[in-house]
Structures are given as C-alpha cells and as structure tokens.
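Structure in structure tokens, see below.
One protein chain omitted, others in place.
Chain IDs A and B follow the sequence of writing; residue 1 opens each chain.
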Amino acid sequence: MEFTAKQIAEILNGKIEGDENAIVNNFAKIEEGKPNAISFLANPKYTHYIYETESSIVLVNEDFEPQKKINSTLIRVPDAYKALAKLLDVYNSMMEKPNGIEKNTHIHKKAKLGKDIYVGAFSYIGKEAVIGDNVLIYPGCYIGNNVSIGDNTIIYPGVKIYYNTIIGKNCVIHAGSVIGADGFGFAPVQDDAFVKIAQIGNVIIEDNVELGALVTIDRATMGSTIIRTGVRLDNHNHVAHNVEIGRNTVIAAQGGIAGSSKIGENCMFGGQVGIAPHILVANGTKVAATGAISNTIKTENTAVMGAPAIEISNFRRSFIHFRNLDKIVKKLEKLEKIIEENNLTIE
Amino acid sequence: MEFTAKQIAEILNGKIEGDENAIVNNFAKIEEGKPNAISFLANPKYTHYIYETESSIVLVNEDFEPQKKINSTLIRVPDAYKALAKLLDVYNSMMEKPNGIEKNTHIHKKAKLGKDIYVGAFSYIGKEAVIGDNVLIYPGCYIGNNVSIGDNTIIYPGVKIYYNTIIGKNCVIHAGSVIGADGFGFAPVQDDAFVKIAQIGNVIIEDNVELGALVTIDRATMGSTIIRTGVRLDNHNHVAHNVEIGRNTVIAAQGGIAGSSKIGENCMFGGQVGIAPHILVANGTKVAATGAISNTIKTENTAVMGAPAIEISNFRRSFIHFRNLDKIVKKLEKLEKIIEENNLTIE
Partner (left out) sequence: MEFTAKQIAEILNGKIEGDENAIVNNFAKIEEGKPNAISFLANPKYTHYIYETESSIVLVNEDFEPQKKINSTLIRVPDAYKALAKLLDVYNSMMEKPNGIEKNTHIHKKAKLGKDIYVGAFSYIGKEAVIGDNVLIYPGCYIGNNVSIGDNTIIYPGVKIYYNTIIGKNCVIHAGSVIGADGFGFAPVQDDAFVKIAQIGNVIIEDNVELGALVTIDRATMGSTIIRTGVRLDNHNHVAHNVEIGRNTVIAAQGGIAGSSKIGENCMFGGQVGIAPHILVANGTKVAATGAISNTIKTENTAVMGAPAIEISNFRRSFIHFRNLDKIVKKLEKLEKIIEENNLTIE
C-alpha cells in the first residue's frame, strides 16, 4: 500500500510542510528512517534525528520548531504519537482479514454462528456455543460447550476456552491463551494428601479486553472470575479462580493474581508482579515490576515496589541504604570501638 | 439439575434444620447468596452473612450456634467445607462427559487404545502410544510415540506430550501444558557459542497428579524427570530436566524448578517461587510466594521467604528493619555526630 503526504494529512487532519506528493509505503522509527518510510517525532529526546532521517515523511507536533534544515516532508498534527497510532490503525485495518469457515473445522450442530465470521482450520466449536458477528477464530482453537463470544472479538491461533466462559465484544485474545481451566482448589485430607475441589463456576470477560499470548484465566470455584471492560493483560499472565480485575487495569507480562483477590480499576502493574490471595487492591494502584503485594491496599492511587511491596519512595530510600549496608555496618562497628576504647558503658 | 435439602442431606449424611423440600439448582458463596442456591459456612469470619443470605440452603458445621433468626434451611455436617467439596464433586461427576472418537483425529495404527475413551477432534496419537481405560483426550492434543497414559486420566485441549513420556492413573493435565520438551542443556564450546546436549531421557508422572494450564515439564538429559503421586502444580509452572518432585507436594502458579533439583514430599510453595539447580529441598518445606531457594534445605518442615530465601521469621524481622533503614541510618549518623562533637576517638 502506498500513500502520499496529501492523503495522510487528510486522514490525520494535519498540515503539510514540504512535498505533498511524497510517497510512503512503510513505517520506520525516526532513527532508522529510510526513503519511502513515514516516521514520527514526539519525544524531544529524539529531536536530533529529524535532521538526519532518510524517512520521506515525519509526523511532528504542531508547535515543533526546527533548528536546522530538514529533508523530510513534515506533517504537523496536534499530537504526533496519537496521530501515528491512528495511522497504524488505519494501515492495520486495511490489511486483508481472513473470512469464512475453512475446511476441517469441527462445529457442533447446536452451536450458533454470527454473520461474517472466520473459523480457521482445526478449530473446534462446542455444543450451544454462541459466536457473535464478525468474530475471527484463527486455526487450532477450542471453544467449549456453551461458550459465548461477542461481536468483533478476535481469537488468535490455539486459544483454548473451557465450557461456560462468556467473552464480550471487541476483545482480542492472543495465541495459546487458556480461559476457564480449573482453579487451583484443594482441600487437605488427613494423610497429608489433598482432595480436589471441583471448580464449577466460570469466567466472564467483558468488552474491549485484550489478553496477550499464553495468558491463563481460571474458572471460579463457584460464581465467576471476572475481567472488566478495557482490561489489558500482557503475555504469560495468570489470573486465579474468583479473581476480579477492574475496568481499564493494565498488567504487564508474567503477573500472577492469586485466588479471590479483587483488583481495582485503572491500576497499572509492571512485569512479573504477584498479588496474594484474598486481598483487595484499590483503584489506581501502581506496582513496580517484580513487586509482590501481600496485603490489602485501601488507599487509591498508591504506588508500591518490592517483595513484599511497600510504598515506592520508602522502598527506594531503603534500597539505597541496602546497597550501602556494608559501609553502614562498618560505621557502626567503628562507633562501638570508640565507645569501648573510651570505656563508656551503661552503669 | 435440581436437588432438595432432603437429597443433599442424604448425600452428605447431614441433619436438616428447616424445609426439607427446599430446592437448589446452583452453588453460591454465602455473601452472594441467591434463592435456589446452596452455600456453606466454614470460616467464622463469614458468620454474619448467614443471617442475610438469600441462599435457600446453607451447609454448616455441626456445632454452629445461630445468634439470630436464619431464613435459609440449614444442613448440619461434621465439616462444612469438606461437605461442600464432596457436593461439588458429586455435581461435577453428573455433568455430561465427552466420549468416543471424534472425526478428524490422527491415531497411529500401532497405538493401543483402552476402553471407553474420548479422543477429541484434531488430536494426534503417535506410534505405540498406550492409552488406558476411561481416558479423556480433549481436542487438539498431541500424544507422541510410545507415550503411555494410565486409566481415568484427563488431558485437556491442546496438551503436547513428547515421545516416551509415562503418565499414571487419575491424573489431570490442563490445557496447553507441554510434557517432555527438551531440557535446557548446552555445553560451552571455545568461541563463546554453545552446543546442545541431546536430551534423550523422559518424563514420568505418577498417579493422581494434577497439572494446571501451560505447565512445562522437561524430559531428562538421561534418566527421567519424575513427578510423584499426588503432586499438584498450578498454571505456568516450569519443571526442568532431571528434577524429582516428591509425593503430595503442592506448588502455586508460575514456580520454576531448575535442573536436577530434588523436591521433597508434602512441600508447599507459594506463587512465583524459584528453586536453584542441583539442590535438595527437604520434605515439608514451605516457601512463601516469590521466594527463591538457592541452597539445599536439609531440615524438614522449614518455612522460608525472600530471594534468596531465608528462615521466614528471620526474613520478616529483617524486612521490618529494611522498611525503617532510613530512620536507622539517621540514628547512626546522629551518634556519629555526638561522638565527633564530644571528641571521642580511638587513641
């Protein structure tokens, strides 16, 4: 696909400076710019690249003031990063989408299929499953009995969805994720062995949720594990039985949320975060990467760090001292010696 | 499915207080009780809910003494939690199980299939694989050559089992788990590159083992990686080559056990725990979530925490001081100043 500066400026409502016929067929980072690529400049740290980039077009913020000659055609927009996001999206939406039902699928006769869906080869759709309009189910997926999937949702290859799961509209679930496996529930019995607690609840995923690759969301013991509208979970996240994650919360890769915990709205967790079972985490909580929350956080918009996690500035101050503990202990020992040699004691 | 209080009391050998014809068709937590649901009360912390719950039936311990009027029908049992577990199990066992060999499977003519098995569509069973009676293999699984699976074992969708793996009876393996992939064995060669050590051992999983979704258990370099009877591993666990995990050990999600380590019996590990390679962990060891064991633990029934993990009460005491390090250092600096200003020195 090729676009001219003029076409792009129209899509973005931007203002051209330079050749309105400049042609691009590709995106590139400004520091890796090439002829016929379009780049963007949003972070001032990267400004110096704009004077050297070979990209044919660069998106810049309206108020950008060049200090030197620029070879690229500029398109000025209110927010260069958002403009890029829009453009990527337009580009993406122009890509060919798969459609129709491929050969070698297994679709139960009692499944209900929406309009204009795609079901890839080797995908399995169980009894009384309900698939909304425009849903894409890539090859090798398993959609269990009585699962429901809302309109426009995309299920990438190899996703496994257990029975009774409910998934909303406009969701994206990346390859290999597993939704609705049994929660990890065992009751101890006398001889140190455990007996399994049957997990008969389900998983509910609301609208506009995106799950990365190889995410697991376990079904509830009773009731539902719930992922609210707009939640984003990166690859390898684990969500245990009966957890609830509030609207628009974003969790980076490899996080783990133990059973029955309730995460608030608009939280942001870094990578490899852990949340203990049966706790509450208030709206707007921020957890630095590898942090482990072991107790309920009641105050909204708290930022924490560490394992166990404590208030972030407290952690940082303490960690500086941790690095210096050897010096600190040496100082202490010196004081002890001074006091000893001066015969100071408790009388 | 509907049950009366009378039927449930019979299943559980319980004693009814209230309407023996009360009907339930669903389970609910006591705090989320609804008409026609059954709930249970085991934890005294939740006692106040029993006076408000809308659940039609509540399982309670024999010795429960109500302080107010209760609307629900009670069923008294020796242990309300275990009674619930039993009931969930009964309910679960009444659910329709898949059976037969679906179309579009690939079963090698030299594979040996037991009685009353289920093989879902798009599942692959290799040469000389042996599948026991009543085994369920959900869609999209791969059972490699010469794999053996014991009676009553359930393999959920998309599980991949490499050649020569041996799995016992009554096991459950959740979706997407990978058993028998190569161990991570590389020998350094001169030019900083590594040469792969072929991994020609296998994996042995004994009876009554449950593995969560997306678990990996690597095959041994030589010999076997062994998961003993009754082990439970939650989602995303990683077990490296030549590891052995002792009977009834339970490991929460996202744990990692490095190569050749030997974990004892009846251990309990929290989430995201890490175990170093080539070490022993004694029977009954407890590791708090995110703990990392870097050395052999010889004493049985030790509880540890931290990374690297140390004895748990030691960790907790030290961590309190860590939080307060800023204050501690300020105190030290004050002492230094006092001593300096009083001209105390080492002579």
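The rule is short, and it goes like this: a contact is a pair of C-beta atoms (placed from the backbone, for glycine too) under 8 Å apart; a residue touches a chain by one contact, two chains touch by 3 or more.
Everything quoted here is computed from the prediction, not taken from an experiment.
Student: So which of B:I23, B:V130 or B:A276 would be touching the chain we can't see?
Tutor: Considering the complete complex, B:A276 is the one touching the chain left out.
Student: Suppose we count only contacts with the excluded chain; which residues of subunit B make the list?
Tutor: 104, 106, 122, 124, 140, 142, 144, 158, 160, 162, 176, 178, 181-182, 184, 186-187, 189, 192-201, 214, 216, 218, 221-223, 236, 238, 240, 254, 256, 258, 272, 274, 276, 292, 294, 307-308, 310, 314, 317-318, 321-322, 328, 331-332, 335, 337-339, 341-342, 344
Student: Residues of subunit A in contact with the chain that isn't shown?
Tutor: Looking at subunit A, the ones touching the missing chain are residues 27-29, 32, 81-82, 84-85, 88-89, 91-92, 102-104, 120-122, 138-140, 156-158, 172, 174-176, 208, 210, 212-214, 230, 232, 234-236, 248, 250, 252-254, 265-266, 271-272, 289-290, 307, 319, 322-326, 328-329, 332, 335-336, 339, 344-347.
Here is the rule we go by: only the chains that are shown with their structure count from here on.
Student: Hey, what angle do you get rotating subunit A onto subunit B on C-alpha, to the nearest 5 degrees?
Tutor: 120
Student: Taking each chain's centre as the mean of its CA atoms, how far is subunit A from subunit B in angstrom?
Tutor: 25
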